[in-house]
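As you look at this complex, bear in mind that one protein chain is not there, while each of the others sits in place.
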Amino acid sequence: MSTLTTADSGTARPLDAAAEVVARRLPRGRRRTTAAVLGGLFLAATCVIMFAPFLWTIMASTKTTREAFANPPVFLYEPTATAFVDLWQTTDFYLYLINTLVVAVITTVVALLVGLPCAYALSRFPGYVSAGLLILALVFRALPRFAVVLPMYDISRALGVYDTTYALAAALIAINQPFTIWLLRNFFAEIPRELDEAAMVDGCTRLQMLRKVMIPLMGPGILTAGIFTFLFGFQEYLTAAILTDTTSKTVPVFIATQLGQTLPMLQQAAAATVLLTIPVIGIAFVAQKYLVAGLNSGAVKG
Amino acid sequence: MFDHFWTKAAAGCLVAVSLLLTGCGAGSRTAANTATEVACDFTNPPEPVTVNVLAYNSSAVDPFTNTMVASCSHDNVTLEHDPIDFAGQVQKTTATLSGDSGTYDIIESYSFVIPQYGSEGKLEPLDPYIEEFGDKYGLDAINQEMLDSLSYEGKVYGLPMQAQMLVLAYREDVFDELGLQPPTTFAELREVSQAIQDAGEIQYPLALPWLSSSDIGTAYKAALGSQGVDYVDPDTREPLFTSEESRTALEEMKSLVPYMDPQVTTFDQPKVQQQLFNGDAAMGIMFSGRMVDLTKDTNTEHAGDFAFAAPPAVLEGGRQYGALSVDGWSIPVNTQVDKRLLFELIAASVGEDASRASIPAAYPAREGLVTEENSPYATAANEAIQNVPEPAPFPWVAKMSSGTSEVVAQVVTGAIPVEEGQRQMQEIGEQVMAEQG
Partner (left out) sequence: MRRREFVALTLPSVLVMFGFMLVPLYRTVEWSFERVSYGQAGTFVGLQNYLAALTEPRFGRAVVFTVGLTLVVTVVTICLGYLIATLVNGLGRMRPLVLGILLVSYVIPHVVGAVSFSWLFDSNFGGVANFLLGRLTGGDVLWFTDLWPNRLIIALNVIWSMLPFVMLMILAGLQGVSRETLEAAQIDGAGTLGRHWHVIIPSIRGVLGFAVLISTMDVLRTFDNLIPLAPQAVGLGNESIMLYIYNVAFREGAEDLGLGSAISVLTILIILVLLYPSIRSILKEAKEA
């Protein structure tokens, strides 16, 4: 299918022309092997570079405090978990972690519940109204965050919902709604309309049909949209930094306020980074298949 | 197969996390190592109250914060304090003080910002409470000058916990080896720096907190103060950025640059500490509250090698390149919690036991507690405190400092000439004064 595999597929050619092919192809095949090796090396180097910042943070968090940020850097050391234990016991890190999770989960669930019917309608009701909504969604997606978040700060303080997880989740649902409906609309567009009609003939209402026919078919699409929305909520710094303060602080905000700390606590910031990131890396490993498949089946056709 | 494995791995992670949550007593140890158990006998409020405390973390502030949180959280009162760095505290203070209500009920404040917030009416005057609770918490032992530093126009806006002054930390081993004495003037500072540089081991011997967005403002003010002047002529209310003293301050600061890391304008105090911890620098001038970290061998292999002295004067015969910052507790006007209760909490945290326990990390505001025996930098601190520049309790000081700091950084790094910098600073200064009305 691509440069790397075609070298192999060449050997599976019909036998009748084999001799000729081998004679003609050998030098080219060797060239391809070189290309494959170079490609593999490039990929390996990319992986190392992409992983390096996180790797260094893991190392900093598992060294002794003295070695953590020593210059010249220490590469060989005996790992210790002190920074993690101290982080866990002297700060409310678990609360920040729970806040982060709660915000991400609420955001995901509500965004999907609200976004699914809308995306379905947009995929089935072409015309200027739908186009208008989609354009609006695109514009909202591109807005400078501060244009909505600073007023939200002011409004939430006036309404007394400042520094609550649900206010933050509400803001994130709205901010990510454009992406959610855009993604889901493209998934719905893949499902043939005849299916709707067949179900409607069987006496289903639109909602019943949506629930009983469409949603089961949308499994991978919903999963993909869900993963992306979850990641958005889990990662969000700017909105969380402005809409939260003490009781609903999330981990990214916590880490950002630790950058100017002195040693023992600075090292705990590294530990916090590792603890925050390990679960999402787990998600990345589990979910990669769905992300690619999901993006493939619709999202990118927009 | 791969998927199966990763699903299992993910499940394993989840189990591990939940075990950690329940098993390891998360959040159970409230930085107990620096908290002192003191009596905190407030009148129990009828309803449960949560008190949010805003205080940046440093070895010198932590003992007071932790003592307050640990000792005063009982009955109907719960104190909450989240770790935060200094820049975070500055930003959150601005945010919580604006508007009719704020998140925080007790905030850490310092002499530099008291005049501004005091004049804007954002902090509660503490005099009636000091009157009422003075005997109960032994507040008469608090140094009067420090109390004055946290006052504006005769009203006290902060209850002092400690003083911090600029102190010179230097590597005694390096100095001894090269036969150097701690410098008393900037000229000597250049000489010893040159000598260390020439010895070849340490390329940039001097580290100063000159972060362009904040700390360098304090540095410039200290260099002015060393020559006996301030930002503004208090009588004519004219900014003095184009004065001869201002020129000298900038030129002298600039003369130190060859001995410092070229990226010194990104250094806050923790980064200066890193320079000293790592042996990249042999001298640093920071506030005294950062000094005790240098003596801990968990932080650095050089822990035993540091000695301390009063900072040098910019010009011979002048005052030190110094600054005295008094840290204290303030109560925002817009808090919803009973202010008498809040005052009792802060008073308990600066009581005699707590103050005594904060040594050597801090230089507490109570008279006569710090001695050579209990603090490695006591002599340096006592000497520094004698000879600091005059206090300048004016509401424009903080704004002048934050407004001009970027320009100072550009002058010092040579991005713009001194005259040009002076002109720009004067312009900013006049604007700040115009806003004062």
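Each chain carries a letter (A and B) given by its place in the written order, and its residues are counted from 1.
Note that in this section a contact is a pair of C-beta atoms (placed from the backbone, for glycine too) under 8 Å apart; a residue touches a chain by one contact, two chains touch by 3 or more.
For clarity, every value in this text was computed on a predicted model and none was experimentally measured.
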Exercise. Taking the full complex into account, find the residue in A:81, A:155 or A:195 that is in contact with the omitted chain.
Key: A:155
Practice problem: Using the definition of touch stated at the top, determine which of B:144, B:263 or B:371 touches the missing chain. | Solution: B:263
Quiz prompt | On chain A, residues whose C-beta touches the chain left out of the figure | solution = 1-6, 35-36, 39-40, 42-43, 46-47, 50-54, 56-57, 60, 68-74, 113-115, 117-122, 124-131, 133-155, 157-158, 170-171, 173-175, 177-178, 181, 206, 231, 234-238, 242, 251-252, 255-256, 259, 269, 273, 276-277, 280-281, 283-285, 288-289, 291-296, 299-302
Quiz item: In the whole complex, what residues of chain B lie against the chain that is missing from view?
Solution: 2-3, 6, 91, 94-95, 98-100, 211-213, 262-263, 265-267, 271, 274-275, 278, 280, 398-399, 402, 406, 409-410, 413, 415
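One rule holds for everything that comes next: only the chains that are shown with their structure count from here on.
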Quiz item: Counting in whole Å, what is the centre-to-centre distance of chain A and chain B, each centre being its mean C-alpha position?
Solution: 40
Self-check item: chain B - residues contacting chain A, complex
Solution: 3, 6-7, 9-10, 13, 17, 20-21, 24-31, 52, 57-59, 80, 82-88, 92, 95-96, 99, 101, 103-104, 268-270, 273-274, 277-278, 280, 290, 293, 297-301
Self-check item: Interfacial residue positions of chain A with respect to chain B in the complex
Solution: 64-66, 69-71, 85, 88-95, 157, 162-163, 245-246, 249, 254, 257-266, 278-279, 282-283, 285-286, 289
